[in-house]
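Complex shown without one protein chain; remaining protein chains in place.
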Amino acid sequence: MAKWGMAVDLDRCTGCEACVTACHAENNIPTVGPEEADKGRTMHWLRIERYWEGDFPDVQLKFRPVLCQHCDNAPCEPVCPTYASYHTDEGLNAQVYNRCIGTRYCANACSYNVRVFNFFNPEWEKPLDLQLNPDVSVREVGVMEKCTFCVQRINDAKIDAKANNEDGLIVDGALQSACAQSCTAKALVFGDLEDPDSEVSRLSGSARGSKLLGELGTGPAVTYLQKESWYESGDR
Amino acid sequence: MDRRQFVKASAVTGASASLAACGNPEDQFIRFISDEILPAGLAVSRRSICPLCPAGCGVEVRVMEGDIDVVRDGVAGVVKTGLAKKLEGLPAHPVNQGKLCVRGQAAIQVTYHPDRIRGPLQRTGERGSGQFEPVSWDEAIGELSSRLGALAESGGQNGLRMITRPLRSQRGFLIREFLERFGAPPAVTFDIFGDEVLRDANFQSFGVRQLPTFDIASSRYLLSFGADILGTWNSPVSQNIGYGDMRQGRPGLRGKFVQVEPRMSQTGANADQWVPARPGTEGFLALGLARAIMAAGTRAPADAGRAGALIEGWSDGLDAYTAEEVETVTGVPSRTVEQLAREFAENLPAIAVIAGAPLAHTNGMFNALAVNALNALVGSVGAGRGVGFTPQPEGLEPVQRGERTIEQLANEILESPAGAAPPVQVLLVNDTNPVFGAPPAMRVADALSGVGYIVSFGSFLDETGNLADLILPDHSFLESLVDHVPESGGGRAMASAAQRAMRPLHDTRDMADVLLEVARSLDFDEPLEWETYEDLVQTRFDTLSPPEGFDSAWIAAQFGGFWVDQSPSSPQPDPPAADIVPRAYSAPQFDGSADEFRFHFLPYVSQSFLDGSLAHLPWLQELPDVVTTAMWSSWVEINPRTAEELGVVEGDLVEVRSAHGVIQAPALIFPGIAPDVLAMPLGQGHRNFTRYASGRGANPIEVLAPMRESETGELAWAATRVNIARIEGEGGLITLAGALREDEELSR
Amino acid sequence: MNLATDSRITADLLRPLLGTSGKYYVTVGLLGAVTLMGLVAWGYQMYYGIGLTGLNSPVFWGFYLINFVFWIGISHAGTLISAILRLIDAPWRRPVTRCAEAITAFALVIGGTLPLIHLGRPWLFFYLIPFPDGRGLWPNFRSPLMWDFFAINTYLLASTLFLFLPMIPDFALIRDRATGIRRTIYGALSVGWRGTPKQWHRLESAMQIMAIAIIPVAVSVHTIVSFDFAMAVVPMWHSTVFGPYFVAGAIFSGIAGLIIAMAILRRVLRLEQYLTALHFQKLGQLLLLMSLLWGYFVFSERLTIWYGNDNHEMPVFWATFTGEYAPFFWVMVACNFVLPLILLSNQKLRTISGCVVASCGVVLGMWLERFLIVVPSLSYRQLPYTWGSYMPGWPEIAVMVSTFAAMALLYTLFVKFIPIISIWEFKDGTHPGPEPRPIAEPRTLPARGAEAAGEAL
Partner (left out) sequence: MKATYALYTDPESAKQAIVALKEMGVAQSDIVIMSPEPLEAYEFDPSEQETSMRWVAVLGGGIGCVFGASLPSLTQLLWPLNTGGMPIVSIWPNLIITFEMTMLGAIVATVISLVRAARLGRRLPEFYDPQVSDNKILVGIANPSDAQLPDVEQALRGGELKTIP
């Protein structure tokens, strides 16, 4: 049984935001337009947080991609009265759109605020709708949605592995979330944490690794590898 | 022509109106025989090339079966066909190695854009009124042919002109051939934020008129002077890939990255050290480093070769550029200068990069040459040595840009004596928008109004297309055969090509095929020898040496999406024999006096929209700019202290005034910008560019002064001084982030 | 037992039922219209989407849940108080209990509706009902919202019964003097009451048991409402003090609501001799006590946060203390603490009008308290990048207004059909009441109301 997870190398991430649009394209995420965006109702499943440090001229800027952390002890799951939000055997923090009645409790409980809500029915002005990914359902008004670790790709990969690999297991790297696939600096690495040889397992064990808001004990499946500072030519 | 009218107009040809006429397909459901049979529910992968920037990344298109509304013989219905669903990087492609940037990811919306022109249009109202009516392709092409035919008979071949964006595909070659054989002057390429200064500098220093390719992955020190290498400049994806490996790709070794710029860009945000230098003094700083390195004795002036010889005083070790002098000129502390010099010389291979604003000053050429010399000094130039040049495939070299600039063309039109026949009878506009992109001082709009007949190949009604008399909408890149010769991003000569990924959605035609058809009807003395654009590309590609296992480069290119030269890369061409003229540093000149206009004005290429050509894509409009988190708007970046002094808070509407124009935009408090600099992203401020971009934000180009780079005459777009004032009104700034800092403390 | 007095009592307390004035219809009409407006707003919201509200990310909860907590709080006036008073057998309770219990029933109905209005997809509200879906999946009992479902419904059922049982003898009373349709209706409602010693005794022991059972339920209800917040790891929500804090606040606002209601009844129904200054004195003292208790909870809550100085919680603390939400905070403190302390701690000021003024302040203050609990905490969550703010949309305001109208409407209708003071309990007790005044009792109700009755409402 796999356990899906991700490693985010903040030392690689350049804030290019390819992941953000890749996520939109893969998961049929609507755009809400300026008025709604101004109200704070954009639908990004994945955002790159930026924080300033210091003042000019000694000023620094830090980027941090934040997506659903697929916590093992997810605060968002138990508060849902209809089981719309629950934890799969493979460690995915799943959202069942059909069961969601829109209490928005999960969004409050999520300390990472990575859940986005359909305040209106999504619109794709024709023929933009032709781009919609048939593997991903389109969500209606009143439904909470969030990063799924591209569960549709996971399922495709499973079928593919059953058909083509003698051991029926997914080869590390053969399966990538849309964001990881597009990530130009290879900062996002997606894979199976159960597989000790997978790159994501290797990176998650890194000394630079830490969890976002780890002190809350939510047990995220996403590990952040902290930015390093420069050391003169190779000496460590 | 406002959106509603536009939709109306295009609708008549396109499906929607006919659908309205025949009721919606649900009511009377007619399913035509499939255009394309695909395995139901399964994805097919096809190849293409991202057209949005000159990098030319290979694209893998995920195509799946889908239904589209169509009208066949006046009957509305649906038909199954293959539809592009998602764009990914082409894994094996030498430039982007399976990765794709944010703009490339959004490129798919170009094809499905609701405001795409769905068929040929003919102007009905006043020019610029935006009133068009649909016409058939035969009429449209007939109209163009007859006008050109008339020109040819009256011997007025000179009256045909063409403006195009820089093309690195064979379309450029076709355009050249077409104009040449018609007898018209070569096309004017318009690319206001292009890199001509750097290309010229590279030609001077290294004999290659080309943008460099950087081996960032294996470098240990990366020193960038204002170059947005991780954002938009040159070949961003390949540079990002290299950057990632430079950081964490080599166990125990992590390269250092230093960025020199007065306003922290997305690239600068990733730097280990960020050094704000006064605008236009970057070259001086580079030479300061060079002097320190030479003074340290680790390197001799001669090591820089020709590149060094181009700098006055180089051979004597640049005594003028002492660290103290550098501090007074650039504002960079002498300590920092020495530290940078030491690290740059000690951590080889070290790369110095310069691009963007530093080259857009009156002394841009000097800045470029200085950095070239610095690279040469530490021996970073040459194949496999940090700074290289991607060999161009022989026989497939892209057409070099014409001598004439858009401004010269404009002047020619404007200066023609009144009453006389306009010097430009027919103007072809291909995929470029000078009315939006050229500073008002160049008076491009006025000039175009003096043109006899304007034909646009654009897919969207933009400011320039709006002035057209005839619009012959091109296919989107997914709908047509595409080819590209990357200028940089790889070690070997290469050329990409791909067949169309899907059938055209609308009644559009490939610009190249239209030109060929027109040419046929004109019967040139030496006719164009290609039936279709595909013939042309094939014949051109087949001049290349076929790789292993293929008997033609054309087949190979289509098979893999690209062709790479297998032969050992040809040596760099020798520098021009022309005698060397050493340049001396001259302080940058700015338009507007410092006391009247307090601030340097720094427009920058937007992460989302580049120069504005992508402002029509909703995904990019709603993409929070990673540094400012702003969406759907434009803004003016102000240092917090300056803002406090001016009594400006975030979101206030401010007026940016130069000697040449004034624009209004909301203020955005930006800790990473020098107190005497105001920065503003390009891209917004379109008057007329689809429902998503029209009337949104302000266009910084409108305040730019027509300053020149002294040697090349390129526009010095960073040499304008402005003033700023808070004014009444809604700023309309939309940002995603709630706080600037992670340890944000609220008022106590 | 004094015939003259009792007849007088019966007459006074039945008067509102006898006749109906034009004013009454106007009042009902107006209140009904405003209530309807709220429902229309809800309809709009369902049709166009919850986006008509001012809700956003990160403030996913707003006015609807603020008012939900507010009304559930108000509901703690009646049943809880009257149950306590019954148990300690405070003689002065008798005229108060029924109008208090009525508040509970109505406030619960209103409060219980708000979470449904709050839903993104209200048409699927039945997913909350403990019943398996097509695939045999039941609701998630780990969710505080399910706890709400059970607690509120239990409390609603219990309070309704608690309100209904003591009405039976009064229904019998009306039955015996009514004719026609009224006789049938009240006859049905009085479930064959005859007033045998057995019935009287069983009724009283039933009320005793229910009083005992209903107090823990009432406490649990608002504790669970507080759990809706305390269970989430949100700055200044995740606190153990919330349970008692909310219960105290609920009783606090409940008493305030009760005092206001009683004052209005006293005026409109001319019950000056039944709801006397003494009752306001007593309730005023109770209100003062709760005010002090509330102050104690607020202090201990905020002290703990401030001292702990948790970097996730401090932004919320400062936002409410000196930041953008500070004005609300200080108004709340003034209304909930300073004002009651001044007006109620002083015998001279603790008059009827004094109590009413204090109560109005408390109702406002407690509404603000709920606002300050919901909005600032959500505005300033753990990751500063996601900070935001909130302005209500027009449907939220419309619905809020209509909840108050609905309360008034239900109450107006209630006093029209049911004696607002329990007649038999009042007679039964020994307490200040009207002087004996022999009058001729009408054996049956006049077809059209007497003029006196006409002025009654």
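In order of appearance the chains are A, B and C, and numbering begins at 1 in each one.
Everything below uses one rule, namely that contacts are C-beta pairs under 8 Å (C-beta built on N, C-alpha and C of every residue); 3 or more make two chains touch, one makes a residue touch a chain.
Values in this document were obtained by computation on a predicted structure and should not be read as measured data.
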item: Chain not shown, its touching partners among those shown; value: A, C
item: Identified contact with the non-displayed chain, of C:150, C:330 or C:414; value: C:150
item: Among C:26, C:137, C:342 or C:391, the residue in touch with the chain that has been omitted; value: C:137
item: Hidden-chain contact residue, picked from the options C:187, C:244 or C:295; value: C:187
item: Options C:206, C:241 or C:277, residue touching the unrepresented chain; value: C:206
item: Touching residues on subunit C - with respect to the absent chain; value: 1, 3, 6-7, 10, 130, 132, 135-143, 146-147, 150-151, 154, 157-158, 161, 165, 168-169, 172-173, 175-177, 187, 191-206, 209-210, 213-214, 216-217, 220, 224, 424, 427-428, 441, 443
item: Touch residues of subunit A, complete complex, unshown partner; value: 71-78, 80, 83, 85-87, 219
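The rule is short, and it goes like this: only the chains that are shown with their structure count from here on.
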item: A-C or A-B, whichever has more C-beta pairs in contact; value: A-B
item: Separation of subunit A from subunit C, taking each centre as the mean of its C-alpha atoms, in whole Å; value: 45
item: Averaged-CA centre spacing for the pair subunit B and subunit A, given as whole angstrom; value: 31
item: Set of subunit C residues in contact with two or more other chains; value: 58, 384-386, 388
item: Residues of subunit B engaged with two or more neighbouring chains; value: 629, 736-737, 741-742
item: In the complex, subunit B residues that touch subunit A; value: 16, 41, 64, 66, 68-69, 83-89, 96, 98-102, 104-106, 108-109, 112-114, 220, 230-231, 236-237, 240-241, 243-245, 247-248, 252-254, 256, 264, 266-270, 272-274, 276, 343, 346-347, 505, 607, 618-624, 626-627, 629, 631-633, 639-641, 671-675, 691, 696, 734, 736-737, 740-742
item: For the subunit C and subunit A complex, residues of the former touching the latter; value: 48-51, 54-58, 60-61, 115, 118-122, 124-125, 127-128, 137, 139-140, 142-146, 149, 228, 231-234, 378, 381-386, 388
item: Sites on subunit C touched by subunit B in the complex; value: 58, 311, 314-315, 318-319, 322-323, 380, 384-388
